[in-house]
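For this depiction, one protein chain was excluded, whereas all remaining protein chains were kept in their positions.
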Amino acid sequence: MTEEQKTSVLSVDGLTKDYPGVRAVDNVTFSIQNSVVHCLVGENGAGKSTLVKMLTGALAPTAGAMTVNGKAYVPTSPQEAREGGIATLFQELHVVDELTVLENLTLGMEKSRFGFFVKSDLEDRVTQTLATIEPAIDPAARVSTLSVAQKQIVEIARAASSGANIIIMDEPTAALSEREVERLFTVIRRLRENNVTVIYISHKLDEIFELGDTVTVMRDGKHITTCPLSDVDGRAELIEMMIGRTVFQSYSPRGKIGEKVVLKAEGLNTKLLKNVSFDIKEGEIIGFYGLVGAGKTEVARALFGADSFDGKVTFHGKPGGRTPKEAIAKGIALVPEERRTQGLFTSLTIRENVPVMNLPRVTQNGVFKAEDVRTAAQEFVTQLGIATSSIEKHTEKLSGGNQQKVVLAKCLFSQADLLLLDEPTRGVDVGAKTEIYEIIKDLANEGNAVAVFSSELEEVLGICDRVFLMFDGCLQEEIENGPNVDIAHILNVVTGGQDEDAR
Amino acid sequence: MSSQSKTAEQSVASGAANFLRNYYIYFVLVAIVALLSLANLDQFALFERGNFLNKRNIINILRVSAPILVVAGAFTLLMVSGYIDLSIGSTMGLTAVIYAMLAINGMPFVPAFLLTMLAGAVLGAINGILVVRLNITPVIATLITLSLFKGIALLLVQDGVSAIKSGGGLKMPAWFNDYGRDGVFLKLPAAFWVAVAVTLVLIVVQNRGKLGKYAAATGGNPTAAKLSGINTGRTVFLLYVIVGVTAALAGIARSSFMSLGDPLSGDGMELTAILVVLLGGTAFSGGEGRVLRSFVGALIIMALTVGMLTIVPAYYQTLVIGAALLTAAATNHLVSQKGKVS
């Protein structure tokens, strides 16, 4: 790697993406050199994923231009992006389990004649590529026999042998063990030696310092800086650049928290969770904050009985539910992470969605009391401010915020006294967000316990009385919310930093 | 397959499970043949005196097996791609009628044969269009064509007659029978050898062809297939066409064997095909399945059904096939569960 080789392979110029009412990416300009590991960091909502979607051809920019390998670059699909020189490793795996490693590596690139494969150097080439980055994988093995980490490496090898010289990796370590992460890093370094540029997106700052050459920081859709990582003075400065002064704290103690413990979790263990213990008190809002994959959703699902787990959950002094049905019967309700696939019956109306979690309340001998159902639905429409012309409206036609309110209405209708809210404001516009926060506070003030699972710090610090910081399946720290909360410290903990670096 | 043993970090037990998974079907075939060979067949008129493994018996079974043997491979590839065709029985019936009509009206063997194959391709293409272009669920789309093709076949045959056959001034040509009955090699008819040839071609397609690999990719991970630039719609369409053509070959074999064009001659074929393919270890979820194993599965079913006739009356057949279908589905499920654990 001589100096001459370090030319710009990717540059974006004035790139902008507007959504109705929001500018997700705002006039971003930077360029990336050849054969580096370039990290892209920023908080949730900073515009990273929108930027990546434009790079992969999933979204068209509103304004601005991109140049790849010296040529204008306007992709409209992942294939075009790859042909232009950019391959992407998405968070979900795109390998075919039923084929062998070699068959996966050549998929879609085979040379054939009359529909039958002909000998070409393709197989040798991809085998070579695979051998360079990870010799331990047998090209003849079936992909279904590989681990997740190995499958990921197969995908990387495919990207590398497809002719792309830029590979985007979006949170590639989210599902990997520590040892596997090390292996991945070795692979990435080998790629760099072989003239491949890696754009590496991660929340885990340690990884970034360990692996990265250069970094681009984004915040609120804007480009903050692009510089060599050696110029950054440790985690503290990077965090400073990521958060700026934007975290706005609206938390005011509500002072109504009871003493009675509603739920006690002791030593929860699942595939991901490690010995998670905590309690929730009456009238309290607690928050679970951590990055994607830190285990927040797993805690919520365990408490709700949706996943099996080892450990003990005590709810009002009795064992918690082992199935959602039992949990609901005992008074726990969950607003799931994925609103459209897990929370809502999108093909049904608001009226039909509301009563599902507490049928005895509106039925008699198995027959609905139609008037009660309507009244309940209308009451929630008013109470939660659901913007709709009628309760007979199909929920798929509502906005994200209003859909979320319907899911909330479902849970409230169950009259649970513990509400688990997993990413309650994801994909919700600002106005509705504030409304949902008010609803959550009202609920707590009425004596209900609420647990908010969120990857948005602002959200957690805005409403929660106590916050548990999660990293890698563990509860790292418990924090009392208040005016003196050290945001840099929180970000440090959830990105895997040790306590010593805190100051 | 040797590669499989090389990956080898697996325990002996899971290695054995894998071996069982890949080769159990051959043992099943051997076991059934052995079992039937033990039965004393002297009392049954249908068979030559003596053993089940009597040459005449084997030739008989292979002769009547030609239709299912010829469709099994293509049907496997279609199911590997995650799709299904419930209309093959009707396609078979309709093409049998077409073939018989062409022959009885004086068309020579070769053009009649080719035209019928073309008809099968068109019928398969109709399925492909309904599923790929119009986006109708495969089960429903092919149920529609099941009914449609059957209706057309029935209408092609004159009222009051059950099938296209000699009579009323028209006579089946003398060669009509040869394809399905006349021994050409090892005393087995051309229909059987065509089935073998089709299977061999499809084995090559599966191992060395684009279509075979793309079928597995489409069934295994459609998103990945699309991201790799594979036109999954075209793959599926092509597979429907091929299934149509093989169903036509089955129709020709059946009508030649029976010397008539019976519109209902393919009834229940879709069930036998599903059964055979499941028996061969093809997963309903797509991605998995081998042409050769389905071929063996077809031999098992034919040995079983024909062999069974030596022991129990014919009216046990539906029950046995139904029960076999459920058993195959359940074992398939259990085996694939085990595969996931390892």
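Lettered A and B in written order, each chain numbered from 1.
Going forward, a contact is a pair of C-beta atoms (placed from the backbone, for glycine too) under 8 Å apart; a residue touches a chain by one contact, two chains touch by 3 or more.
Keep in mind that, in the parts below, contacts and distances are computed from a predicted model.
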item	value
Protein that the absent chain corresponds to, by UniProt name, given "Fe-S cluster assembly ATPase SufC", "PadR family transcriptional regulator", "Monovalent cation/H+ antiporter subunit E" or "Monosaccharide ABC transporter membrane protein, CUT2 family"	"Monosaccharide ABC transporter membrane protein, CUT2 family"
Selected residue (touches chain absent from view) among A:M241, A:I328, A:V452 or A:A488	A:I328
Residue, one of B:A125, B:I152, B:V196 or B:L309, that touches the chain absent here	B:I152
Residues in chain A touching the chain absent from view	304, 306, 323-325, 327-329, 334, 336, 341-349, 352, 356-357, 359, 363, 366-368, 370, 374-375, 378-379, 381-382, 389-392, 394, 397, 410, 414
Chain B, residues in touch with the chain not shown (by the definition above)	84, 130, 134, 136-137, 139-140, 143-148, 150-152, 154-155, 159, 271, 274, 278, 284, 313-323, 325-326, 329-330, 333
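In this text, only the chains that are shown with their structure count from here on.
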item	value
Parts of chain B lying in touch with chain A, wherever the complex brings them together	3-4, 6-7, 10, 204-205, 208-211, 213, 216-217, 219-221, 223-225, 227-230, 287-288, 339
Sites on chain A touched by chain B in the complex	78-79, 93-100, 103, 107-110, 112, 115-117, 138, 140-142, 144-145
